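Working notes for the structure below.
Missing here is one protein chain; the remaining ones are kept as they sit in the complex.
And then subunit A:
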Amino acid sequence: MTRTLRNALLGTAFGLALAAGPAGAATIKVGVVAPFSGPFGVAGKTFREAIEVYQAQHGKTVGNDTVEFVYKDLDQANPAQSKALSQELIVKEKVSFLAGYFFTPDALAVAPLIDEANIPCVIFNAATSAITEKSPRYVRTSFTLWQNTVPLAEYMAKQGIKKAVSAVSDYGPGLDGEAAFKTTFEKHGGTVVDSIRMPLKSTDFAPFMQRIKDSGAEAVYAFLPAGPTTLAFTKAFSDTGLKAAGIKFFGPGDLTQEPDLPALGDAALGVTTSFNYSRAHDSAMNKAFVAKHKEMFGSTDTVTFSSVGAYDGVHVIYQMIKNGGGGKIDGAKAVESVKGMSWESPRGPLTIDPDSRHVTQTIYLRTVEKVDGKLENVEKEAFPKQPDYGYKVAK
């Protein structure tokens, strides 16, 4: 027993000595603020898993420096708490990067902090366009509603749809979607006959379905937060006969994100959405990503848009460390060094727009279909090089 213990201790000491590596190596910490518990815990889980997959594929070191991730749980949108946690990461943990941020207010809360501390903040999700305008140290690897909606509205207009109706949840992102849809669809000659705003927490959609029916629209553009509301909306759409009446259903891909597909079930079949990532994306890189994920965590059920948001965010952070040449990170310079950077991601080609510091990416048109008995977003068309159309759009 003692001998095993001694051997184990020796082994650990040896391992640590190895891990310490050559002289001059430093540990670069990245603070990740995201929901890891509570109802949105799955979002943080996708972040963490993607980070671990990236580190498993690309190693934990950049040059001589070891990259270490420090996780802070922010279980719901709470900007004051977000700022306190980020402040602690900077002051106590001495992180060189902040990352994560699922909700917009949480990301907005750190703008004064990252400017004062000169630390880059890589947003893995929070999708309101205006965020990156608030500080030059924000970089975002997710998507915005404008980015997803504009190509969708153009596609709908090209399909010959003349009259459409928008139905969105009455909160920030919903209104962003409504504005983006109306602007683009009308620019391409369509008419938005009704703009419906639904209460955020409503799960009874029958009256809204009636309004959609009465409006005489040929198609509906819908945006609701993922979860039970989306489920109820999609079900109501087919139950009230709108689906059977031939009204076409479109929306951003948040509606049919992968972790929700099993719960949506067959009601989701045929729903057409536009989004920046589908787990079923057909590329060698995505297959490698999904396979590695399966190998490490045993399942791919949670692989979704927030996974690639984090995966690519880590890539950008690695690149910033590489560009800095090791040692201390100068936040402003690090952000400067990745402006215009292009690379291939599991979701397709990405470029960081030098102006908005948001990724320019391919948006895919997908339809929910059964693949090997599992619901997947199957990509039908691709709209390459879509920037964030919402950047600096006057509200």
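Please note the rule applied: a residue touches a chain if its C-beta (ideal position, glycine included) is under 8 Å from a C-beta of that chain, and two chains touch if they have at least 3 such contacts; residues count from 1.
Just so we're on the same page, contacts and distances are computed from a predicted model.
Between the names "Nitric oxide reductase subunit B", "Ferrous iron transport protein B", "Oxidoreductase" or "Branched-chain amino acid ABC transporter permease", the one given in UniProt for the chain missing from this structure view is "Branched-chain amino acid ABC transporter permease".
Note on the undisplayed chain: of the listed residues A:79, A:136, A:327 or A:349, the one touching it is A:79.
The hidden chain makes contact, of the residues A:109, A:196 or A:231, with A:109. By the touch criterion stated above, the residues of subunit A touching the omitted chain are 36-38, 41, 44, 71-73, 75-81, 83-85, 87-88, 90-92, 104-105, 108-109, 111-113, 116-117, 128, 130, 134, 170-173, 175, 200.
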